[in-house]
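Structure, as structure tokens:
Every protein chain but one is kept in place in this view of the complex.
Per-chain residue numbering starts at 1, and chain names A and B are given in the order in which the chains are listed.
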Amino acid sequence: MAEKENIVIDSGEGGQPFDYAVGMHGSKFFTELRDHKKLLGTRCPKCQKVYIPPRGVCGPCFEEMTEFVEVKPTGVIGTYTILRFAFIDPETGQQKPVPYGYGFIKLDGADTLFQHYINIEDESKIKVGARVEAVFAEKRKGSIRDIEYFRVID
Amino acid sequence: MDKAAIIGIGMTKIEARRDDWTFADMAFEATRKALDDAGLTINDIDNVITTSNDFWDGRTISCMAVGDASGASDKNVSCVEGDGTFGAFYGLARTLSGSYGTTLVTGHSKGSQSVSSLITNAAFDPIYERTLGLDMISACALQANAYMHRTGVTAEQCAAVSVKNHGNAMKNPMQQLGMKITEKDVLKSEMISDPLRKLDCSPVSDGCCAIIIANESRAGKSKKKPVWIKGASMCADAYFLGDRDLSRAKSLTAAAKKAFSMAGIINPEKEIDVAEVYDAFGYQELMWLEAMGLCGDGEAAKLLGEGHLDIGGTMPVNPSGGLMAGHPVIAAGLYRIAEVVKQIRGEAGKYQVKKADIGLAQGVNGLCGQSHCVWILGKDR
Partner (left out) sequence: MAKRVAIVGTGQTFHKSHRPDVNGQELIHEAVTRALTDAQLSINDIDAIVIGNMDHFEGINYVDCWSVDGSGGTMKPIIKITTGGTTGCTIAIGGYHLVASGAFDKVLVIGWEKNSESDTSGAITTAFDPVWDRLVFAGAISGLAAEAQAYMARYGASDRDGARVSVRDRKHAMNNPHAQLRKEVSLEEVLASPMLADPIHLLDVCPRTDGACAVIMASEDSAEKITKKPDWIWGTGNRHSYAYLGDADYGRLTSMERTAKEIFKKAGIKEPRKEINVIELYQPYSFAGIIWIEDMGIVPHGKGAEYIWSGATDMGGELPINPSGGVISCNPIGATGLVRCAEAAMQVMGKAEGRQVPDVNFAVSTGFGGCWWTDMILHGAKKPN
């Protein structure tokens, strides 16, 4: 008589490729970033809040935003954490290399926080409120990786 | 259920691919249009239901992308994963549950961003079916053959659906593929999965549609005459294709029966003036009409051939061009509802049907029409 066996089937290596449209606001942001190392946000005509990443609608006001404003590549750490556990990155299918610093930066000129890596060479310097600046990639392609990371400036 | 009406509609033009738009941009456009249509502002909306599908969007919690753009900031908002007709059903329930007086329902999809056969292949059971490599088209081809075998309907007769709908779409500025073709063109087009040829199949498109539902006390606030929801019902059949008689749509028959009963419709063949149905493939328009009792079993092809289903016919079906001419999955059912609203209001311009007092909109979820949702809309309260 057959032993009771729990069979498990794996899905194989199949992936689901996507072409994500960045949209007009994102396209403008990435073009400026790639070509001029400039960061753009959009400003709500009603509440004057500057949103980064830029987008078409101010949620709370439900107003269309068409005004692009330049936001500085410097700012302060709004909040952060240091990731120490490894997990599979869905974008690459590989384990994400840890530890790495992850933060929400309040860039000078923006009202929302911008998410990116924080360099953790000196962990003691990473605090809420620490001043940081963006380090741009040498070769930029028009993606979020055109900024390599943010580093604490004394 | 108490009475409710649709007081505003908005839709983006259905396109093959819009790279300048994110989901949020599409949602904002459709929502804005619906509000303008009703003459309302976002403050008049009590709650929001968005409809989307995580697989199609490539994003777990796909509704995250459109909350703000749909005016949901600091409002109660939830999300249905399924065809727009199902999202609208939940929106209807929320409008009548005593908590909210108006509900904005949106549905979106950007078919251009994914590989559709991989997305629909994921609907197949991972244990027994998925590795066989079926997708929506090959599965529906199985159904088409079953239906044609039982009823004797021919490929040429199914092709007539494509001809009618693409032709109708030429009159609808919101459609993607308005074109003048013949049955011969359809039968000469590339064979995708026997018996479905390229022109028998709807495309996979980008689009977003929004409707505003109001309960009786708020229906009069719109600048347009409300279109009343006379009946709405859903029903799902068994899952495995082999568990069902694919040549029939049992769950659609049940859903339609309930919707007609809610609307007080005794003879749908005579009482429904116009219908917007889910024609993802040519054969489906015929199958769904018969399953709903809008004509006798096996008779739809004949009615089509005699011109009864044309815009100028006795029972126009898909005067908008249906899905054949533009298919943003998920949003599809909301477009059907919105198109019936246009007909009842007399706003359908070049594709307006003569008599549109009572209309029917139908949406589908799942493989080969497993789950259906039927809406009956009317001019009179």
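Basically, a residue touches a chain if its C-beta (ideal position, glycine included) is under 8 Å from a C-beta of that chain, and two chains touch if they have at least 3 such contacts.
Small disclaimer: the values here were computed from a predicted structure and weren't measured.
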Which of B:A34, B:I119 or B:L196 contacts the chain that the document leaves out: B:I119
Residue of B:E15, B:D37, B:D206 or B:D237 in touch with the missing chain, whole complex considered: B:D237
In chain A, positions touching the absent partner: 6, 8, 11, 18, 20, 22, 26, 51-53, 55, 57, 59, 78-85, 87-91, 96, 102-104, 112-117, 127-129, 143-145
Contact footprint on chain B, counting only the chain that is left out: 1-2, 24, 53-55, 58-61, 63-65, 67-69, 72-82, 86, 89-90, 92-99, 119-120, 122-123, 125-127, 233-239, 250-251, 254-255, 365-367, 370-371
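Just so it is clear, only the chains that are shown with their structure count from here on.
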Centroid distance [mean C-alpha coordinates] between chain B and chain A, Å: 37
Footprint of chain A on chain B - complex, ascending: 18-22, 24-25, 28, 32, 42, 55, 58, 67-69, 71-74, 110, 112-115, 118-119, 122, 126-127
Residue ranges of chain A touching chain B (in the complex, touch as defined): 9, 11, 14, 16-27, 55-60, 62, 64
